[in-house]
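Every protein chain of the complex appears in place save one, which is left out.
By letter and in written order, the chains are A and B; residue numbering begins at 1 in each of them.
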Amino acid sequence: MAQERSVLITGCGIICAIGNGKEEVLGSLLSNRTGIGPLKYLKTAHTEFPVGEVKMSDTEMEQAMGIEPGTPVTRTALMGMIALHEALGEAGLGSDDLKECGFVNGTTVGGMDKSEQYYTDFIENDTRNQYIRTHDCGSCSEMIADRFGRFRYITTISTACSSAANAIELGADMIRSGQADIVVAGGSECITKFHLNGFNSLMILDRGQCRPFDAERAGLNLGEGAAYLVLESADSAARRGVKPVALLSGYGNACDAFHQTASSPDGEGAYLAMSKALADAGLRPSDIDYVNAHGTGTPNNDVSESQAMKRLFGDAMPPVSSTKSLTGHTTSASGSVEAVICILALRNGFVPVNYAWANPMDDGIVPNMELRPSHPLRHILCNSFGFGGNDSSVILTATD
Amino acid sequence: MEEMILKLKQEIIEVLNLEDVKPEDIDNDAPLFGEGLGLDSIDALELIVLMEKNYGIKLQDPAKGKEIFKSINVMADYIQKNRTR
Partner (left out) sequence: MVQDIKINILSAKQISIQNPLSEEWMESPLAYTGSYVPAIDPEFRQFISAGDARRMGKLLKRALATSLSALKEGGVENPDAIITGTGFGSVENTELFLEAMVRDGEQMLKPTQFMQSTHNTASSLIGIHTRSHGYNSTYTQKGMSFDCALYDAWLQFRLGKIKTALVGSHDEMTPVFAGFMRKADHVRDGEICSESAVSVLLGTGQDAPAYCTLDGMVILNRPDADELAEAVRSLTDGNAPSAIMTGMSGNAENDSWYGFLGKLFPNIPLLRYKHLFGVNFSSSAIGFYTTACCLKKGVIPACLTEDGITIKPDGGILTVNIVEDRHYSVSLLKPILCGGL
């Protein structure tokens, strides 16, 4: 692939329903252990919906990050800190190194987990004013970043389910244009009553375990989590003497331009995003060894995405699976959570299984159910399609 | 029934914010979705909320909405038979 400034990935971190950290997540992927189950941490009336919660309370996460009790902090920020800590650790970046680095964070709910609890206080008294300051998305990113040092540039992207993927794309553009040598990019999102109820009002939640690409699928299960990739230029990695864990070889963003909550029947936006990513990477569809689909399990997404993939791959469909039946739909974080899953797949030589699938769709792809790959994994395509038709795809490539 | 149909039309106009539409503009047998009023899937969800709020009818399956919301008459008939409020 012809890149003047190739984008290396020199570290990554993750926390989600199937594990705190890469090792635990890998273990769950290899043993097909789902993180979806009854609600435990979120206080809501809707206990009928299974979810993929991170298996730590806010207090436990605060303790893990050494945060003083009583410090105003949100669940989304806590998850972000834990994942960022792991990513920076793997990349060998200390506090002093961050002044040359960018931080691009994808989140759409921001501090809503606290705002929805304290909303009445915000209006009626002054006891929770410090949580008004944690409400917006940008403040969330600052909280996560500031914990580790002074990043040179901090920004926040909110494109719903493609936020983290778009964060990765901006980070890569910053490196390719010489604006930065290192950008940490990804996303974080916790489950809130706000969007649990929101998705319920759209009637796209499954009351049972979700089944992406299954003929009888009935909707998605919400998940939560955070993940970050340390994107780095080849020069910088060489100077620092660090080896990449994977390469970001291409990416593409396109707008479906169809409807605010439904994807077009022919999956135009998805098709364009995937095509752009391939063109950017200088690859053909036949070069793709595995697709980590957006695959939410909703009637609409899975048929639309299947159409788009059929248009792109024709009869030569690579193995495709959705890992959302293990992690739940981590919404704004899904682009980076799933990118890290793809990196684990590349480095450990397995193909994630589409857990809970049983019945083929009439009009859909038949997903991968076999962990062992039939040939070495070199290039993986990872899809993230958000509400409003904000569609993004990234391609992760194995290092030589 | 006529009174109920008028009330239903006013409720639909209000909940879907159809500013320029008056009850007399809506033909009782005309399709509500696609052509006719040109409503879409989000409007259908809003009507499901309306059914529960105003008439105590809970619809679990959004696909059922498509049949019930075929026209004003079909909708009114369904409400008449199933309302708990």
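Here is the rule we use: contacts are C-beta pairs under 8 Å (C-beta built on N, C-alpha and C of every residue); 3 or more make two chains touch, one makes a residue touch a chain.
All figures in this text were calculated on a predicted structure; none of them were measured in a lab.
Although one chain is not drawn, the whole complex shows that of A:6, A:158 or A:336 it is A:158 that touches it.
When the full complex is taken into account, the listed residue touching the unshown chain is A:177, out of A:31, A:71 or A:177. When the full complex is taken into account, the listed residue touching the unshown chain is A:390, out of A:10, A:28, A:298 or A:390. Take chain B: the residues that touch the chain left off the picture are 16-20, 38, 42, 45-46, 49, 52-53. Residues of chain A that touch the chain left out of view are 4, 44-46, 108, 110, 115-116, 119-120, 122-123, 126, 129, 132-133, 135-139, 141, 150-160, 166, 170, 173-174, 176-179, 193-195, 197-202, 253-261, 268-269, 272, 386-390.
Quick note on the criterion: only the chains that are shown with their structure count from here on.
Work out the mean CA point of chain A and of chain B, and you get 38 Å between them. Of all residues in chain B, only 40-42, 45, 48-49, 62 touch chain A in the complex they form.
The touching residues of chain A, when paired with chain B in their complex, are 201-203, 259-262.
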